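Submitted below is the structure of interest, expressed as structure tokens.
Every protein chain except one is present and positioned as in the full complex.
Our next item is chain A:
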């Protein structure tokens, strides 16, 4: 078989780090293979992908050494963030940029652009469409189309669906399966449901950046389940396993004392004078876990923004019996956890971050200390208290953002896809924390695309379609007979 990419005895470290990411790592990819690199976050899979493609060391300068390094002459690379892989403002110009790079004559460009857009199923009425108006899924299709314009033999995919909802994820993988059939494909991904049928080989990493297994997918999947669970990889069946081994807290103690927290009637939210969300009437009570469902762009985030008064609203909206616009210090009663935790951080250390809101309110310093210590321990952040929030890992950042938001013990917590991009271990832990808050009487309103969360944690479901809340169903708690008898 023909070698397509190869490293031998790779040693690599990031500038500033004291230890190596890879120590004498060797790996070979052969022509036509579909390979999945799997491992916990921070183990260096993406870095290895960049080495195999030759982006390291050609484009990214990183201290590294290898006995031998072979990278493919013609490759395409799809990155995870749809917003930071384009350099032109319009769809046609972006693909044209690639065609210009490989010296395609101007006369052929229009045809080629149409052809590649067709290939990825991106049907636009006008190819001169602004990239900003596309949805995340469409942007990733465009990214694939522009990569296909290079006519590559090898495709490198670095979590191409990390930022997409389940529908977008499925669509992108369908496209990739089709265009990748004849090519060598190397993938980094941790949501592996859609990828599994496509690939034939898995390389499994541990936390130290060592390859612990490499072989046909069937063997790896059946032999290394324990390792994958430890690493928080979303392998098929991880949810079932979790549900089997962890009796849901909710089943043990349903919340009884009900108090009306939020009362909304004839409520409308506006962005730039345009009505974007409409609610006829909705109520939320203490101890409820409400999940907001709906397609991308239906107005889920807009609804939460309207509750938080980030945007202009009209109509009736009462928080604990007071009109929301008249509530002073709204942040004492309700809080919001953003999708991207980084935007929420305002201080230089984990400890300060949690203490911040309390300090602004000039609470007693001993009280602050007690509260912060409690939260540090609860969210397992005690060891990192002096770190800058940006130095934390993805999972830790998420935990910190939740901890810092709930420090005032607000009665209403709004969350915008909090489990997004998290590994399975972090997701389950986060869900359990939220459940504990709910059992103390907190109302949770949460946007999620995850069916499993909706089915297993929500007590109520609001569905949004085209800017309108179209249904409000209470989810009956299916009581497990074994637990009732206890």
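Convention: contacts are C-beta pairs under 8 Å (C-beta built on N, C-alpha and C of every residue); 3 or more make two chains touch, one makes a residue touch a chain; residues count from 1.
Here is the rule we use: contacts and distances are computed from a predicted model.
For the chain that is left out, the UniProt protein name among "Formate dehydrogenase", "Glycine/betaine ABC transporter", "Energy-coupling factor transport system permease protein" or "1,2-phenylacetyl-CoA epoxidase subunit A" is "Energy-coupling factor transport system permease protein".
Across the entire complex, the residue among A:206, A:344 or A:393 in touch with the chain not shown is A:344.
Touch with the chain omitted from the figure is made, among A:124, A:196 or A:308, by A:308.
If you put the hidden chain back, the residue from A:24, A:67 or A:83 that touches it is A:83. Take chain A: the residues that touch the chain left off the picture are 53, 55, 58-60, 75-77, 79, 81, 83-90, 92-93, 96-106, 109, 131-132, 146-147, 150, 305, 308, 310, 329, 331, 335-336, 338, 340, 342-346, 356-357, 360-361, 390, 404-405.
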